[in-house]
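Heads up, one of the protein chains got dropped from this complex, but the rest are sitting where they should.
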Amino acid sequence: MPEETMRVVTQTEGGTVTIAPEGDVDLARSPTLRAALRQALAAKPQRLVVDLTGVDYMDSSGVATLVEALQTARRGSTRLVLCAMKERVRSIFEIARLDGVFTIVDSREKAATA
Amino acid sequence: MPEETMRVVTQTEGGTVTIAPEGDVDLARSPTLRAALRQALAAKPQRLVVDLTGVDYMDSSGVATLVEALQTARRGSTRLVLCAMKERVRSIFEIARLDGVFTIVDSREKAATA
Amino acid sequence: MTSNGTHIRLQMVSDPTYLSGARELVSAVSRRLGFSEEGSGQIALAVDEALCNIIRHGYDRRRDRPIWLSLNPVHDEQNRAQGVTIVLEDEARQVDPEQIRSRDLDEVRPGGLGVHIIREVMDEVRYERRPGAAGGMKLTMTKRITQPAPAGETGPGPCARGGA
Partner (left out) sequence: MTSNGTHIRLQMVSDPTYLSGARELVSAVSRRLGFSEEGSGQIALAVDEALCNIIRHGYDRRRDRPIWLSLNPVHDEQNRAQGVTIVLEDEARQVDPEQIRSRDLDEVRPGGLGVHIIREVMDEVRYERRPGAAGGMKLTMTKRITQPAPAGETGPGPCARGGA
């Protein structure tokens, strides 16, 4: 079967790129998210916001993708912010003890200044 | 395994009894709905409203339970009204060509006068 | 890839408690194969109705008898999912496949809707006796994706982006 894909909406406004994946981010889908994050980070924006409104579920392959993005962002002086994370997704960050490592805010509005 | 149960909230106000099942109504759960409907109909209320707000899925065992209730209601001169039916549930009534047989309204408010 | 053999095979006991599990399995897989939410819901409904009939008519509501569900994508030449085929098998009483049919729907009475629903939502439906000593029935159902996914994708929408 061909590599499975998911919808990822990318939006650029000033120095901020916002990426909004839609659907479950699991081993089948995280390559799509990774591709979108890499592309966004290649331009070294000031701020990269990952809007998780549309993500009901994430497994450790999705978390690994975000950790990788965080490392790349830091090297390129991009501020990476996660927003609108659902409770179920937050719990995997907590179990992985990564909830303190990422900047996580409630909404896109807050992500603009976090 | 013991007979599976579901939450069904029953409320009486004047001559109207309202029954609100919660969860999927399938072969495992329709006996609980049937028991609640029978109990309500035994008192021959003027009006029996089945509020389907909490029902995301129904199979033909659930539909059969409601048809049975409709027949009992007609014999006892009780007006049976279904309300707040989700699109997915409505489609099984349409496939079974029963959407014209039942009185189906949008909300509890409309069910009070339908 | 994965062209031989069955992609998904579920063995379950004939206990209604497990109907929701079978529905969610089938509906999630159908979504990933490219069916719309409505299409996936219809496939899950057909599977539920067929399982109920096996439990009620085939096994007389015994809860400890086996049922097998296999699911395979139907592919076109470009290896894109075009639909899904689901096979249900049991070791229940064998009946004449001709006897498994819907009643006249004009009469309003409880029951008698399952086979009609299955035929309505699936594109192909075939009942037959299972060959072999164990007996039982076999139901083969196929549904095609009405809005085919764009080239090279199994994802749901035209806006889906390519993988890494």
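Note that the chains take the letters A, B and C in the order they are written out, and that residue 1 is the start of every chain.
To be clear about the criterion, contacts are C-beta pairs under 8 Å (C-beta built on N, C-alpha and C of every residue); 3 or more make two chains touch, one makes a residue touch a chain.
All values reported here derive from a predicted model rather than from experimental measurement.
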Key: Option touching the unshown chain, where B:A28, B:M58 or B:I104 are the choices   = B:A28
Remark   = Per the touch rule stated above, subunit A touches the missing chain via residues 1, 4, 24, 26-28, 57, 59-61, 63-65, 67-68, 70-71, 88, 91-92, 95-98, 101
Task = Since one chain isn't shown, list which residues of subunit C touch it in the complete complex.
result = 1-13, 15, 17-18, 20-29, 31-33, 63-64, 154
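We take it that only the chains that are shown with their structure count from here on.
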Query = Among the chains, which is located farthest from subunit C on the basis of C-alpha centroids?
reply = A
Query = What whole-Å value do you get for the distance between subunit B and subunit C if each is reduced to the mean of its CA atoms?
reply = 27
Task = Indicate the whole-number Å distance between the mean C-alpha point of subunit A and the mean C-alpha point of subunit C.
result = 36
Query = On subunit B, where are the residues touching two or more other chains?
reply = none
